[in-house]
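Contents: one structure, followed by commentary.
All protein chains but one are shown at their positions in the complex.
And now, chain A:
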Amino acid sequence: MKNYKKVISVLLAGTMMFSLAACGGKKDNNSSSANSSSQDASTAENGKVDKDGYIVKAKNTDSKSKDNDLVIAIEGSVSSMDPANIPDTNAISATRGVYENLVKFDENNEIAGQLAKDWEISDDSLTYTFHLNEGIKFHDGTDFDSEAVKANYDRVVDKNNDLRQRRTFIVTNDDGSEEPRVASVETPDPNTVMFKLTKPWSPFINRLTQFCIISPAALAQYGNDIMNHPVGTGPYTFVEWEEGDHTTLKRNDNYWGDKPGVDTVTIKEAPEAGTRTAMLQTGEADFVYPMPVDQIKAVEGTDDLSVKASDSNIMRYVTLNMDQPELKDLKVRKAMNLAIDKNAYVQLMYSGYGKPASSVVPESISGYVEQPAYKYDLNEAKALMKEAGYEDGFKLTLWGDNTTQEIKGMTFIKQQLQQIGIEVDVMPMEPATINDKIYVDKEESKINMWYVNWSASDFTMDGSLRSLLYSTMCPPVSANTAYYNNKDFDKDLDEGLSNADPEDQKKIYADAQERAWKDCPWLFLGNDQVIFAEKSYLSGVYVSPDGAFNFADAKLAQ
């Protein structure tokens, strides 16, 4: 009888929750405090994040975990455990438990040593010398040394291995010929490794944060099947990888650094957001990522759950094809930027969890400099349109992915540009179809505007801008769909590439950003945050701006 009552009450509660959630969706702006049942429960207000990154902070801060096993529920799939052949960000996160790099990004997104103690870059920016930490062993008991670094380099560049990372070290020219970026890898002693570049290439050090070192003995044994038998130096050893379901790692008791705080780590794939939230509520998961904004209300007022936000390196923008007659005119492009209410965009699309774009790159990119905002100003926008001779406006098409979220964004752009007389035809398409339409020769190109986003996983300015805005990178070569062509900007990027001096780079890249910002090859929209939720007894897990989660320092309060 008692049980029966419980069923009824839960049923009722469930029904109420659903109806509340249904109401909540419609009146986003004023409902957050009204919906909360108890006054003292911490409540989420749209876009409000405290200084520690909390959107919702758990009330009960000394709750305890029932075990010492960390479970992370994620949306996508861990599609590979071979760090040199990574198809997605989740695979980066999972492999980082097992493997380490010479250098890494720390929590503040600065480059720090990992397997390398320290390093020097020669004045000509050609020789990178790394001094390795001593006494490190791979999980199979073999020693980590400079030879191991070289063995991994040799493996990656070997064409027969067909690895995605090969492109980091080898450039393929348009005629199919190949140019190595690294002239030689030398190992003067077991604790020193030197990379000699063929020509200066400043993103090199950033790229090494993705160059994981695998045990050469394991590589010799398994070859490319190493993806099923990962052996690295990291804080966790590999247990199993069931693609589509889960990946399990366990504590490496012989780890050379700070010993890991949890016994096992399981990365569980749960594609449905509602299910991930439920997993957190039932305790099946300790950390869920990503947490959609519409799920935040479902966990508000829960004692031991927190929701946090952190900045991403996602740049959201619309490319403007500058070869299009109307879009050739800077006044028009500027007017279009002024006609878009960026704050409203962030509010509408990300419930306020994000910022209007303040440069051509997000803040997390090395060398970012804030640019003067194109403040939402319809009068000035209209005046500029008039000056350009387009007082009566014109018509443009806008391409973008056919997901609900992207269509919402495109519809917003359409509505905003309508205000200055520009009629936008929104054309959502399946992503691979868009690629087919974009990567065509210039004469065949039909693109007007493309609603798109970009995240540079190496956090370099070059990685953020070259493919998108460098003059020779127009389709079909790469993704400069604005057909932006500014020789001074190109020169900045080239100089930035060949000069690895941090101070010089700052100046060069500040100039590049200013030029591209003033030229308005894009509608600059925003940078959204990544949102994740966790049990309050969990600490030390965070999501870096590239969307990879880091659990090396995870701790579960017992």
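In the analysis below, a contact is a pair of C-beta atoms (placed from the backbone, for glycine too) under 8 Å apart; a residue touches a chain by one contact, two chains touch by 3 or more; residues count from 1.
Everything that follows uses one rule, which is that contacts and distances are computed from a predicted model.
In the listed set "Germination protein YpeB", "Succinate dehydrogenase cytochrome b556 subunit", "Thiol reductant ABC exporter subunit CydC" or "Glutathione transport system permease protein GsiC", the entry agreeing with the UniProt name of the missing subunit chain is "Glutathione transport system permease protein GsiC".
Only one residue from A:120, A:189, A:436 or A:501 touches the chain missing from this view: A:436.
If you put the hidden chain back, the residue from A:48, A:64 or A:164 that touches it is A:164.
Set against the missing chain, the residues A:343, A:371, A:397 or A:478 yield one that touches it, A:478. Along chain A, the points of touch with the absent chain fall at residues 6-7, 10-11, 13-14, 17-18, 73, 77, 79-80, 82, 85, 87, 162, 164, 167, 172-176, 224, 227, 242-246, 268-272, 274-275, 278-279, 281-282, 284, 430-433, 435-436, 439, 454, 463, 467, 473, 476-479.
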